[in-house]
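Following this message is one structure expressed as structure tokens.
Removed: one protein chain of the complex. Kept in place: all other protein chains.
Should a chain be cited, it is by its letter among A, B and C, assigned in written order, with residues numbered from 1 in that chain.
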Amino acid sequence: MATHDTTEATDSTTGPSKEVVTWKTKLRYFLNSDFVRSSPYWGIPFVLMGIAVYGGIGYNLAISFTDYAGIGRPEFSNLSLEMYRTALADGSFRQAAFQNFVLLVGFTSVSLALGLFLAVLLDYGIRYKETIQTIYLLPMALSFVVTAQVWLWMYSPGNGVLNVFVTALGFGSIDWLGNPRIALAAVIFALVWQFSGYAMVVFLAGLQSLPSDQFEAAKVDGASTAKTYIRIIIPQLKQASVGAAVVLMLFALKAFDFLYAITGDYRPPNGTDILATLMVREAFQYGQWAYGAAIATMLLLLSLSVIAPYLVYQYRQGAL
Amino acid sequence: MARLALDDVTKEYRDGEMSVVAVEDVSLDVADGEFLVLVGPSGCGKSTTLRMIAGLETITDGEITLDDRSINDVPAQERDIAMVFQSYALYPHKTVRGNMSFGLEESTELSDSDIAETVEETAGMMGIEDLLNRKPGELSGGQQQRVALGRAIVRDPDLFLMDEPLSNLDAKLRAEMRTELQHLQEQLGVTSVYVTHDQTEAMTMGDQIAVLNEGTLQQTGTPLECYHQPNNLFVAGFIGEPSMNFFDGSLEENALVTESLAYSLSPDLRRDIEAGTDLVLGIRPEDVRIDEPRTDGQRFAAEVIVVEPMGNENVIHLRFDDAMAGDEFIVTTEGVPTVSAGDRVDVEFSEAVVHLFDGDSGVAIKNRTLSFSGTPDEVIP
Amino acid sequence: MGSIQLDHLTKRFGETVAVEDVTLDIADSEFLVLVGPSGCGKSTTLRMLAGLETPTAGDLYIAGEHMNYRVPQNRDIAMVFQDYALYPHMTIHENVRFGLEEEAGYTDSEMDERVEEVAETLGIDDLLDRKPGELSGGQQQRVALGRAIVRDPEVFLMDEPLANLDAKLRAKMRTELQRLQADLDVTTVYVTHNQTEAMTMGDRIAVLNDGQLQQVGEPLELYHEPANQFVAGFIGEPMMNFLHGNRADAGFVGEHIEYPFDERLERAVDGVDDLVLGVRPEAVDVRRADESSAPNLGPHEFEMTVSVTETHGDQNILSLTHAAESVDHDVLRAVTDGMHIVKPGEPVTVAIDPETIHVFDGKTGKTICNRRIETARELTI
Partner (left out) sequence: MSQSTPDTNIDVASVVEDVNLRRIGHYTLIIFFLGFFLLPLVTGIMTALKTNEAIARTVPFMPPLGGGFTLANLEYAFSQLSHAFINSLLMAIPATIINVLLASMAAFGLTMVKWRGQLVILILFLIGIFVPYQAVLVPLARFWNNTFPLADMLSPLFAGIPLLQSYHADLVPLIITHVAYGIPICMILFRSYYQSLPNSLVEAAKIDGASITKIYRRIILPISKPMFGVVFIYQFTQIYNEFLFSFTLVSSASSPEAPVTLIIPAIGTSTSGIDFGIRMSAAFLAALPTIILYVAFAEQFAKGLETESG
């Protein structure tokens, strides 16, 4: 099967060979082998994807070392880390990075917790489970852009739903997205609304893949339902949590669409600027291509720092 | 220590209009310290019965009592039973120690150090003390089996329930664990109910066997009782490997006439049977004698089709001359095979060893006569 | 025709050696069984024959042609997989026909005809329009066989084809497969971990362990004249008893018993100190101890206690411990006749005839001498 076996076989032939194996036989075998025959299947998509993703990343990296600002062609003769230095010294970059971090941690942890709660709620023998699951997951079918519109209206300082409730309770109405101190929390809340269903589905699949006799064994062991979940079932969802957390974090890093769509402008509500919006703004609004590319590179490194441990974890689990 | 009784227990699954009776009017009595094996083909209701005893299924009708106390409405958590699952159902994220302590932590008031001590003691008894800090995924099938047993034993329950605990082991290990489980049960003296579809396990392990088929109890008795004195055709065919040979026929004059042979019955035997009654003749493979050809009323000529040597015994497939191509019967002989495929031989069905069953109801009319030696008292009450 | 040669065949996966230097000749139309415990390399060997693995070293010939560098598509072999590997989206007809489509020289109608012909042989002709998911395990197994037969290949390869069937069906398919192979007269290599299948089905058996060939021979040859302790222990159920000990003046001194040698054994063990005695359970003779009131034991007789009795109906398997020692260490297992009942706890007298003793080298496991057999002819049935 494997190609390297072919070479090994010829290197270490010990016993006397009854038949002389010529290089032609081996070449024919190699050309007939599954490896050669199956390579076009993965090869073509791989090349297309490789150019788009890795070619793109490489080109982006190259531009980030120049001072290209949209005039003529990028000048590659004089490369430097100037753009990175500028970014790290820039207050708005640092603020965006900090807000990005808050969004990442807040959004991921709340979505996971809520998703787990919902999964346990649905897992424990109820009627119309399928329908309820479908409704909980419904926001996932919407685009960021649509979600942004819906929540823009929900948060509307005039008579948005949130303020209808708040004023009904006797408080003054709040400008949720206009107040820089709560805008980020409001964004996180809206994103949680959209994505906790996703976490729920992943946890639910994890719960259902557990053999039912685990529940029964715990029951016979004398444990109550709550104890069974806490001590037996939830600890076994580690794999599912890691998978869901990674995907959620990457959503958080990519939350550009949502923030753009709220204002319909390059600049999101005050207090919610993140690296993704900053990058697009610098590159596409101000034409600071090299600076934008440098921010994009740092965003990529941030993503890789999430993915790399995940891939190592998956590899250790033998899941690759 | 407990005595378990099932009284007309029925389990019915209703799904809208559909209703399936999984277990019907099963009554059982398991004495204190007894080892009862529930055996039957898959889908016969044996696992459902066990799960009702465990409290994992509700009971549609009837009553289950433990030491004369009804446990119908006692939740599984409070029944003081331990169960070994077919898949072992070990908690994969806990160490062996964690697995074994869990039940004690949840169902007793023991202190942590008492629990640790009990767990270690039991682990020592099961020979798994070296494995206490490992996780189930790192253990072999046989070791997981031991841990599952250890987890059940450590709680010192009133009742042990085991649901095909050996079915995931290979043949050698299964035979080994079979003996070990018996040793263990004798040592602990805990009342046990053991479910299996494997008649060998039932025969070799049980103090009592309860044979189930299609949700109804066919027979309860000691292993040898079920083997030698089956109540009906089902039990006769299910217990014993290779299976009992059956020949369908009817009583004509003084003989049982089947497609391929006329088996003369002694007057004693046919006195109570009406002529023309459909009968089934049964004979165990080891009770057939093979000889040189010389046919009379209970000896018949046959041809050897296949000989399967097993070393200590041989399974010989034979066919009567008039029988159809697929209609074979089986004889086992000991030692080195003396016949080979294609040989013509005589077989003798001695009247002492044949069974007769009613062709319609399958109920046993006559069982073989027994000629035990040694100390057979109690194996057949 | 379909003869097969394995010439110093070796397969390594990275550091681990799966198959080591196996040389084996399989004659045309022979039924050879490859048997061994799981992980012994038997499946890897079969997969090398099929072309699904490439040998690391050595050569492989089918019908005299060198096969190392040939993809499975060009080998003219058929294989039956343990999970049957039926294509779930195709009907049975399409499944069986699939392989024919690649064979030259069939028209469409000839293919359909051939499929129907094979289906009839196997009794699956009325299932042809169904999908595999709608069939029972036994039926799927037949379809898998049909798919192999239809192409009329040089060689059949079977990888534990009966492993997923229940015991009764397995015994039935065993004889059916044998008959089929005899009718078709196609060289067959059959892999199993089940020694009963090996004993009953193979013209010859090749026993593998840890990737190494232990012994090749006819079934009864392996049973009565094993080449080493592994084969002796692996073939035969219940397993051969082994007693570990040393050479002494009088004969053998073991942990539990001393066994004086007769002249034959004396001669055989000359010079070897570390010994293992082997005796088959059916060669151990068990009598009740109180049959002669004064214990007047012969040199090859021992006082023992029965610890567990397993009643099988046709036979009983006894576990025996030394009378003077604690109960939980079994020394021997013995098989007695089904009608001879000995209960746990009973004292018995055990006799072992020196003629039935096998002796193995305790260090290498090699056979020093096998039991005495009356005539050589007995093995060739």
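FYI, contacts are C-beta pairs under 8 Å (C-beta built on N, C-alpha and C of every residue); 3 or more make two chains touch, one makes a residue touch a chain.
Everything numeric in this text was worked out from a predicted model, so none of it was measured.
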Among A:G106, A:G222 or A:G243, which one is in touch with the chain left out? A:G243
Which of A:L31, A:I135 or A:I230 sits in contact with the chain that's absent? A:I135
In the whole complex, not just what's shown, which of C:D25, C:E65 or C:D83 touches the removed chain? C:D83
Mind pulling the subunit A residues that touch the left-out chain? 1-4, 34-35, 37-46, 48-57, 59-60, 63, 118, 121-122, 124, 126, 130, 132-146, 148-154, 156, 158-161, 164, 193, 197-198, 201-202, 205, 240, 243-244, 246-247, 250, 253-254, 256-257, 260-264, 275-276, 279-280, 283-284, 289, 292-293, 295-297, 299-300, 303-304, 306-307, 311, 314-315, 319-320
Footprint left on subunit C by the chain that the document does not show: 50-52, 71-75, 77-79, 81-83, 85, 87-90, 98-99, 102-103, 147, 151
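The working rule: only the chains that are shown with their structure count from here on.
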By raw count of C-beta pairs in contact, what's the busiest chain pair here? B-C
Chain centres from averaged Cα atoms put subunit A and subunit B apart, in whole Å, by 55
Whole-Å separation of chain centres (CA-atom averages), subunit A against subunit C: 54
Parts of subunit A lying in touch with subunit B, wherever the complex brings them together: 211, 213-214, 216-224, 227, 231-232, 235-236, 238
Where on subunit B is subunit C touching in the complex? 42, 170-172, 175, 178-179, 182-183, 186, 197-198, 200, 203-205, 223-224, 227-228, 239-243, 284-286, 306-312, 315, 317, 332, 334, 336-337, 340, 370-376, 378-379
Touching subunit B in the complex, subunit C uses residues 37-38, 166-168, 171, 174-175, 178-179, 193-196, 199-200, 219-220, 223-224, 235-239, 280-282, 288, 307-308, 310-314, 317, 319, 328, 330, 335, 338-344, 346, 378, 381
